[in-house]
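Have a look at this one before I ask anything.
With one protein chain withheld, the remaining protein chains of the complex are depicted in position.
Chain lettering (A and B) follows the sequence in which the chains are written, and residue indices restart at 1 in each chain.
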Amino acid sequence: MLGECLENVRLTTPLVHNITNYVTVNDVANVLLACGGSPIMSDEPEDVADITSICGGLNINIGTLNKRTIEGMYAAGRKAKELGHVRLLDPVGAGASKLRTETAVGLMKEVEFDVIRGNISEIKTLALGSGTTKGVDADVADAVSENNLEEAIAFVKRFAKDVKAIVAVTGAIDLVTDGDKCYVVRNGRPEMGRITGTGCQLSGLTTAFAVANPDNKLEAVAAAVCTMGLAGEIGYANLKDGEGNSTYRNRIIDAIFNMTGKMLDDGAKYEVR
Amino acid sequence: MLGECLENVRLTTPLVHNITNYVTVNDVANVLLACGGSPIMSDEPEDVADITSICGGLNINIGTLNKRTIEGMYAAGRKAKELGHVRLLDPVGAGASKLRTETAVGLMKEVEFDVIRGNISEIKTLALGSGTTKGVDADVADAVSENNLEEAIAFVKRFAKDVKAIVAVTGAIDLVTDGDKCYVVRNGRPEMGRITGTGCQLSGLTTAFAVANPDNKLEAVAAAVCTMGLAGEIGYANLKDGEGNSTYRNRIIDAIFNMTGKMLDDGAKYEVR
Partner (left out) sequence: MLGECLENVRLTTPLVHNITNYVTVNDVANVLLACGGSPIMSDEPEDVADITSICGGLNINIGTLNKRTIEGMYAAGRKAKELGHVRLLDPVGAGASKLRTETAVGLMKEVEFDVIRGNISEIKTLALGSGTTKGVDADVADAVSENNLEEAIAFVKRFAKDVKAIVAVTGAIDLVTDGDKCYVVRNGRPEMGRITGTGCQLSGLTTAFAVANPDNKLEAVAAAVCTMGLAGEIGYANLKDGEGNSTYRNRIIDAIFNMTGKMLDDGAKYEVR
């Protein structure tokens, strides 16, 4: 059950090393604390191997990459692979620039991620070597919908098999697959797209869930995706008159803080295909 | 009407490339989403040309500049100029250090900004080559007030003409001018100065407004300034007992999220001189 995956995070306090962008890093840290994990950030090439060694997982997000931090990503990724730690890639903006696409592709080869989480445009870029990423948001033309669901599932399964990773494509409908089984998740609210960094937060959360559930990573990633979506629903329901996206951000993290395994089991909306 | 400038942002979702400081960057992103725009951040010299190419505007803020990001600012600025994109400069701390003053002056020459937005001490530094910037806040002695308004308007108009840009000087009274017309804006609350980054947020917002109103940039900048000030008033009115500057930050962004063109037209307090 997905709820147990959440409870395992709370029981084991996984320490997650994040090399992430400076836009949403504070929210990533607070989401990790909200779910029961513990965050640490370090991106200096000379610091990352020591730091990742004391962690259980590594979350690499290329949202505000630079030459120095890219070097840090490779160094941390290699060390985490050597130690058998969980490794997650969030290829923010892959397809929007040559440097981002090349960095994501290069890291995939070298680090061999356990989990790749992005929007559909980013994942298409990684799968096809091209994409139509509109900034850091998915292109509308790419979006997974009820109309193209069958085809989208087949595409994501194929990519997951190719890269030997669990792939989570998030959007209005979320897909989580290891190439065989695919969780189709229908939690969440469209208003979450009006907050910066819900994707980045989910990547941190997902890393913690995967670390805390080593024998059950696919279900753990699906549980993280459902947790974020359900928190988006609860947070939205908790909004008061006059509140908007800035308070909504807080209410989503608060909802994760207060979520129990039972709440997640009751609120998760998914099917397995 | 100013309200139409806001509505145009919501209708066109301008994508804004921000090279901004790491202190307030998350709020800048959420303000851009609140007003209906879409933010992307990138400061690596090898990444910025690609990123700015897919955007409509570029917001450069020197609040935590370093040698690498300065190079990124020049590269992005040149590309945005080549493409005819809206370019805004927020010269945070110009006058407080040699590096900041020189960077702001150098960027102005090279990038030829459409809009320059700062506090009066920063603008005086750019105009006179010297200033009395007290950290990142304006010096009290410089402040625009009802007593020196005439003189301040003349000064800002002259500077705008000299640099061929729209200049927005924000403080207790805001001035927005293209050298001919000057909007004198009296929205806002003094308590906004107790939140970090309301100026940075306004710079992001202003860029989005200018991109969405290409034939009407002066009015668009005035509309952005009124939007921020009005949101400060609404957010303040929404504060509950025991709330302070941290919650106030959220309530201001929330107010922008919920603002309509009509609300802006009804609430904007300005005269044209």
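Note that in this section a residue touches a chain if its C-beta (ideal position, glycine included) is under 8 Å from a C-beta of that chain, and two chains touch if they have at least 3 such contacts.
Model, not experiment: these values are computed from the prediction.
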item: Absent-chain interface as seen on subunit A, which is shown; value: 15, 22, 25-27, 29-30, 33-34, 38-44, 46-47, 50-51, 54-55, 68, 234, 238, 249-258
item: Interface residues of subunit B (partner: the chain not displayed); value: 21-24, 26-27, 63-68, 93, 96-100, 134-137, 194-197, 242-247, 249-250
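Everything below uses one rule, namely that only the chains that are shown with their structure count from here on.
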item: Rotation in the CA alignment of subunit A with subunit B, degrees, nearest 5; value: 120
item: Intercentroid distance (Cα basis), subunit B paired with subunit A, Å; value: 33
